[in-house]
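Handing you this structure, nothing more for now.
Heads up, one of the protein chains got dropped from this complex, but the rest are sitting where they should.
Here the chain labels run A, B and C in written order, and each chain numbers its own residues starting at 1.
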């Protein structure tokens, strides 16, 4: 059976021998580490929901490789309907976790590498596509989590890879052997990598011939020799180490990013999917980024639903839910959130078949989608803070609330509408803090800005895709200017 | 043959004996009136493109009533694909005319009345649906233009119809006869009505029992006895009376709105589609408004394409097209425009079948679409003015430019980049003036604000459709609050 | 006595023999031309209010040149209090006219030329300052209107003056004679020039040595030989030619811009204030632009007051003044308008004395002020259209309303709240149309964008004035980075 349960997934992580460092120490048991575990729980939801009949249509698909039912996160999109379902699945998971559930980068890497390897093979007579599909069938069969790794450190951003002071600031091939290649470098802010079974690497920018050693794509297990991870800090990360569950805001779920270092890692040929075909690096980046920009039109919308719901509930607990300015702000939050969703749906519904048979989103609209994602969650968060009130950032700690003497005062003075437990009010305020300033804000805000590329990257694609000359002709036609 | 040519359409308008007034006088020949004709030309494009093979797929459809090929503007949407094509057709027409082409209100009225009459009949055993489909088959067969008339004058907006000082401030049934009904009242700012063969009337708000005489829907020819029109003024309307074509900005195309008065108009029963079923008035308004709010995600995007193209061309003629701030503003214009389009596509792709078989858009997303339309065209217009430069509002007249002596000075001093004719620059600047301050601004800006309902109307629907309780539960689930 | 009445001003205009062209014909009597007269009325208000005791403190000042009471529009600012009063005077005049009253460009030119000529003389031992002050004393004594003329046509904006295909695309010295200089070129969109007694010319950009013939400042009467004007078209300009006063929106007042051509105009030396001192061209532009960007923090705010008032009144006439969303939008309009005012006040209160003794505004804040002016009036106008409703652009004409038969229908169906005359409602809607799409929109919107420089010009100054290195040091200090 290709579908694991959430528990099976978690257990499978224990089998790996991965090297993770946090706060200057190696983490011996990442699976049960209180900072890491919430992020594992979020990934586990991609398994749990796949086993629930009501979500089967969204969470699973019939593999075009094997004909079996597989988790949609491992599926190659075979239609625009698949593209639309992807977005709906992501919204659902955002709603169920309130955080980044991390498994999208792999899915987006699969789909982009699939069509690009096909096109490389067409041009160069290579066999990357067949290698890749074999790899993917293995992933589907074992229902694995794969981190799609793109972003290099980049050093001085005004210089290309081969001109950096340190040649390793972009990941590169340092040796070619009979049985494979050896790579060195790093990938920064890798989402969910510590919770992944495999890492699937791609180049991060378009390249020219002098950068060809940097044009490389491959997969290795996350416990491959030479590979290790330094865990990234998040705002309020250490609250996950504290007792109690109120102050954590979202005690069960969290996101994860890590600095990933490839310190001379060997990759056998059957796991190499691009090797110096530098003229395809830009295309791969564009497609992966396109898929991932679509993704944000799903996941962030689901997270937005949670934030809107929490805010509406706080308004109710404060006794102001009927105030017209409160209702108006809630409508604005919904409006912005659904605008993002509309963009996610539209770039999917307007997708197209690539040569490999895998479907690609509409690139212009996917970039428009993500550019809105760099704006609206910030405004939704601002409105959430407006409605929630200042208490969100001045609340006493859970320990004060639990204290036999002090607790009575907290209970008494932080009571909202009569009849609603003060504790419920505290819990919601802490959730809003978590989502707008704390651990989840990293995913909902900063990652909305930079994940899948920073705003300027979208603007460049939009400029290229806008067909401005066609638009000029429309105007010339109307005023009678001959071209 | 069900498809007329543009010319046939124009000729067919001459057959009517309609009563139109403008500037205090009756217009004897509306078809050739220089202020009216541009608006007729815009409607005629809905015929012309339907006869061009390259646009056949968008502009025509196979009627579910007759099985014949009909103009899509007269079609009942049979699938979400039909809904998507509607939006694409509207974008195309916006691109080809740069103005409101007026035929959408009829299309949106057909589709909403179709499903609502079906549901009225289900409840009350009436026969409205069959009557309506017979009427529509006639429209399709003859490829007619129908004005969908909803907006009543409304008088004191804080009062319902039956409480107004003058009972006629909402259109109402004043007499019921054996062979039909007599109605009195008015519909304000009726788009394209003078260019229509028929008018299809709907109520304008949800109603209660005391307002039941106002719950009426019917169709009459635009030259029915008792029906007359007072032409609405538009900004710069009289430029259409001037010689020359530069100062008009868009000399060939324009929009149209008129105050439409029903001064005791008789309607035979076979043309009556709702008669006092007040409990369905709100539903009809909601559906018509929904379809029409979707429409704006198509037509205004097409008009936006023209404005963006004109602006990019002016930048080129001014020698600043490569300046980074200019490029950035053009990208922003495209981004906003494509966000509107995404909303138009999304509410279509997410549509659903109604009981009558006709497809309805996703109401939440259609309202989100239109709410964005009340904002982004204004910002696009502002950016167009930014890039175009102040010359747009200080240009000498075409007569100065054509003058044998003065013209040389205008030519000399208003030259932009060498090699581009000064006249081309003037033409584009006048087009931008037309679209941001002149005749077309009425449609691109103010109508974007109020057409299909003012912003607050969308907010009310969004609030209702948002399912806030479900969102609260998502938050409760995450923080462990029991309902 | 140095103060003219409004009527004396108007009569004084008749004495000039100026050459104005409009619609390809010479205007024999500009003072009584129905398109021009509203703009003259607006200027006349700067005289009328100066004669009213309640406004004396704002509209007049004691000349530092003569010790006499003069119109503040001819005054050199002697303190920050003078700078603040300037802004308040401008707001008042915006409130009283609802349009651009045109006399500020001269005032801003006086103040900038005063300090710059002083500094040129300091460097080069020239006598421009004394010449200029003599000229200004004459202006004060006779209470004249002076157009400050800066903007050249500029042709290809990517090229400097001396590199243009046509050397006249920037105004330049074509001959130097014993008694003066001869200049050729044009100044575009000259505000109020046809209503001015004199024109005071300045260069339009910073210059290098090769452009030194373009570095010229001087004054000539508007009826100087070789000088002529081609009147600029405004949106809805010809409504001023129609009968009646409703459709004009603001029948009494209007703005004015004209293409101004210097066709070999002779200037005697005593009227020359800069002659090839190219290294001071940029400084003069910066100061003039700075003063004029301050001005917009006054005049546009006053115009905004009128628009807000008209909108609030229409809301009242529609019966919706108490609706919370209406109140909220009105508050937003006020908020944006007062933010502009705050910027106008702040750059004045933070002004400084220049070497000549004349006070200069704070340049950073004046540019911030104007950058906001390129945004907020558009949003205020959008909100005005939101509240006013679509009727604003679909109203029948005044002739329909005055028609003995039709008028009854217009009266009946366009009635708002009972008791308010329909005519009053029409008048206000036409005023809002005038201010957001018509004649006054040219001043309130497009001129807010481009007058005193387009947005990018402000951004360049803000970047230069921001002292970013100081800000970096603040951050370095906090985190302990040694410079």
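Simple rule for what comes next: contacts are C-beta pairs under 8 Å (C-beta built on N, C-alpha and C of every residue); 3 or more make two chains touch, one makes a residue touch a chain.
What you see is a predicted model; the values in this text were computed from it and never measured.
Asker: Among A:13, A:70 or A:169, which residue is in contact with the omitted chain in the full complex?
Answerer: Of these options, the touching residue for the absent chain is A:169.
Asker: If the hidden chain were put back, which of A:45, A:236 or A:466 would touch it?
Answerer: From the options A:45, A:236 or A:466, the contact with the absent chain belongs to A:236.
Asker: Name, in rising order, the residues on chain A that touch the hidden chain in the full complex.
Answerer: 21-25, 151, 153, 155-159, 165-166, 168-169, 186, 188-189, 230-236, 238-239, 247, 257-259, 261, 263, 318-320, 322-323, 325, 374-375, 378-379, 382, 385-386, 389-397, 399-400, 402-403, 406, 409-410, 412-418, 433, 437-438, 441-442, 445-447, 449-451, 454-456, 459
Asker: Which residues does chain B use to touch the chain missing from this display?
Answerer: 324-325, 328
Asker: Under the stated touch rule, tell me which residues of chain C contact the chain that is not displayed.
Answerer: 84, 95-98, 245, 249-253, 305-310, 312-313, 316, 327-328, 330-331, 334-335, 338-339, 341-347, 349-350, 364-365, 368-369, 371-372, 424, 427-428, 430-431, 459, 462-463, 466, 468, 470-481
Quick note on the criterion: only the chains that are shown with their structure count from here on.
Asker: Taking mean CA positions as centres, which chain lies farthest from chain C?
Answerer: Farthest chain from chain C, going by C-alpha centroids: A.
Asker: Let me have the rounded angstrom distance from the C-alpha centre of chain B over to the C-alpha centre of chain C, please.
Answerer: Inter-chain centre distance comes to 38 Å.
Asker: Between chain A and chain B, what is the separation of their C-alpha centroids in Å?
Answerer: Result: the chain centres lie 40 Å from each other.
Asker: Hey, what residues on chain B touch two or more of the other chains?
Answerer: Residue numbers touching two or more other chains: 459.
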